[in-house]
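Take this structure first; my questions come after.
Apart from one protein chain that is not included, each protein chain of the complex appears where it belongs.
Order as written gives the chain letters A, B, C, D and E; numbering starts at 1 within each chain.
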Amino acid sequence: MVYVSRKEHFNAAHKLYNPAWSREKNEEVFGPCANANWHGHNFDLIVTVKGKADPDTGFVADLKKLSTLIRTEIIEHLDHKNLNTDVPFMAGKLASCENLVVEMWKILEPRIPQISKFGSLHSIKLYETPRNFVEYFGDDHL
Amino acid sequence: MVYVSRKEHFNAAHKLYNPAWSREKNEEVFGPCANANWHGHNFDLIVTVKGKADPDTGFVADLKKLSTLIRTEIIEHLDHKNLNTDVPFMAGKLASCENLVVEMWKILEPRIPQISKFGSLHSIKLYETPRNFVEYFGDDHL
Amino acid sequence: MVYVSRKEHFNAAHKLYNPAWSREKNEEVFGPCANANWHGHNFDLIVTVKGKADPDTGFVADLKKLSTLIRTEIIEHLDHKNLNTDVPFMAGKLASCENLVVEMWKILEPRIPQISKFGSLHSIKLYETPRNFVEYFGDDHL
Amino acid sequence: MVYVSRKEHFNAAHKLYNPAWSREKNEEVFGPCANANWHGHNFDLIVTVKGKADPDTGFVADLKKLSTLIRTEIIEHLDHKNLNTDVPFMAGKLASCENLVVEMWKILEPRIPQISKFGSLHSIKLYETPRNFVEYFGDDHL
Amino acid sequence: MVYVSRKEHFNAAHKLYNPAWSREKNEEVFGPCANANWHGHNFDLIVTVKGKADPDTGFVADLKKLSTLIRTEIIEHLDHKNLNTDVPFMAGKLASCENLVVEMWKILEPRIPQISKFGSLHSIKLYETPRNFVEYFGDDHL
Partner (left out) sequence: MVYVSRKEHFNAAHKLYNPAWSREKNEEVFGPCANANWHGHNFDLIVTVKGKADPDTGFVADLKKLSTLIRTEIIEHLDHKNLNTDVPFMAGKLASCENLVVEMWKILEPRIPQISKFGSLHSIKLYETPRNFVEYFGDDHL
């Protein structure tokens, strides 16, 4: 079992805002992250696939294909977008990194077999800034 | 003459949009950067002061004071904001990095004497992403 | 279960020195790290909390609160200090990164519930340099 | 149990090429990575040892000794070399990162006791570029 | 006058080898960089254009167009190539970073007007490794 990873990035606007709360409550909980007119980030996204190496290629997964998959299924929907208003798979969800990685998992996990004979999705790591980041390993991970 | 630098950062939303143009023309020129609902970045900002070292401190400028000056005069007005709508000193200007560094220069250049006896502002460098960045040395620089 | 991380930093002096040994033995074992007059580092510290996201905020832990907790309980006691002489929680211990992360765990682990309803401490990672670093997951981790 | 890591680097040429296939098939599968005249990378290599800290030194492993071990056993055989033609332990194997970390594991795992009383090899992580990397934890790791 | 920069990268093999010298002399002068079977690097390339900002766009140069120009004229000819054997504009030249940036200047300098109304080429900076890099400002720069 070897773990292979590909890093991509996207630039997006968002705000943290719970529509069930008043503006005051949102500002109290989320501080400047609730700014009505949005703020934004350069996000870095690392997707890791685990499996055994294909003896014909030496690859667990062709990272060019993994890159294309991530770009097509994830990056094109997020890059230069507003995470609260422009992204169908985030509709009705708080635009936190925690929620983002869980939704990304649902999209990518079933598609890994398209690009890797022996591999499966291991983790999705999302850097909102170089100092704030989250990682998700799927619900079956203990 | 020694050059001393301090790096700060801020996270903001913006779009590139010339209000004198149609939406179509904006999208043609600025592409996804013109997205109506904004996008955003983690900006890195490096301010450089040049001068001779004060013999009492060994400093051209106390970098803690330079940091405080940059945060008070620049970062607090930009961090977790929308550069097009929330920033008085950018009102009526296209929210490009080129315009940002020129406006920052106008604010910081006259205030350097507050924090440095022997120094003057040398340059302002702004990273929009790790791969796109601009630098300004003032109008007198050849 | 999502893992959320916050990176902080501190600058400190230390030396590696076992007081039960002679100076010669210390220099033989620790080399230049045993320099009598100290040396120092810019340490980077990454604290990871795991748990499920709070449905009201989308957060496992508010990273601003996690940052404040790390700064108050750890960074203020280490930053611009001497790890051998100035830090009560390191008294009587060798100032190695291994010992530092174990002591940090004892301080932070019981305090995570103050800042996160659903999360618990997962790991503490300490970079002494970009090339030397240690990580600790608590004693219960296999 | 604490995990301690050391990062080293090497610069090498390679190509991805399965000699059982035609040139056309290699170019179809590996694209520009199959370029007949090679290409190359600055590789970063992170080796992690886990164990309990030696009470006499505060160390799981002396990272200077770990560095020397990695350089002697691995880096000297790879740095400024061609991974396909110059490296005995890669002879007859596809020069993929997956195969590299598995071969490195075979070399380093039995030698860790030479430099650490209480530690054992935990993982080998290899960055081919800052965006493409692999990690291996040994065959016994689930 | 504002300076705008774009960073690109490429991965290539090369060796340092003066064909007018014996193998022994080459190894004496260039050391492992003369390895007969090549070695390689992940090169980072930063191209800087200077000029005044276009009042219609706020841009000295559209960095997407600058990126496309660099990729078309430079990166496509170097990425996943051998700098000694595969690159027409390096034919008959030692494959040093110094020679590379001078040749890149000759290609890019006359093409900047294609992508920028007010800008001209200011510098080309090439990182062979994060620790070894060169910069060129053209022959007219004092």
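One rule holds for everything that comes next: a residue touches a chain if its C-beta (ideal position, glycine included) is under 8 Å from a C-beta of that chain, and two chains touch if they have at least 3 such contacts.
Computed from a predicted structure; not experimentally measured.
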- Note on the structure: Touch list for the missing chain, restricted to displayed chains, reads B, C, E
- Filtering C:12, C:90 or C:126 for touch with the omitted chain leaves C:12
- Where the missing chain touches subunit E, by residue: 16, 18, 20, 29-31, 93-99, 101-102, 130-137, 139, 141-142
- Note on the structure: subunit C positions in touch with the non-displayed chain are 9, 11-14, 32-33, 35, 37-42, 79-82, 85-86, 129-130
- Task: Touching the hidden chain in the full complex, which residues of subunit B are there? Just list them.
- Result: 1-8, 53, 56-60, 62-64
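Here is the rule we use: only the chains that are shown with their structure count from here on.
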- Note on the structure: Per the touch definition, the chains contacting both subunit D and subunit E are none
- Message: Between 0 and 180 degrees and rounded to the nearest 5, what angle rotates subunit B's CA atoms onto those of subunit D?
- Response: 180
- Inter-chain centre distance, subunit A versus subunit B - centres from mean C-alpha coordinates, in Å: 29
- Message: Measuring centre to centre with CA averages, how many angstrom lie between subunit A and subunit E?
- Response: 34
- Query: Could you list each pair of chains that touch, in label order?
  - Reply: A-B, A-C, A-D, B-E, C-D, D-E
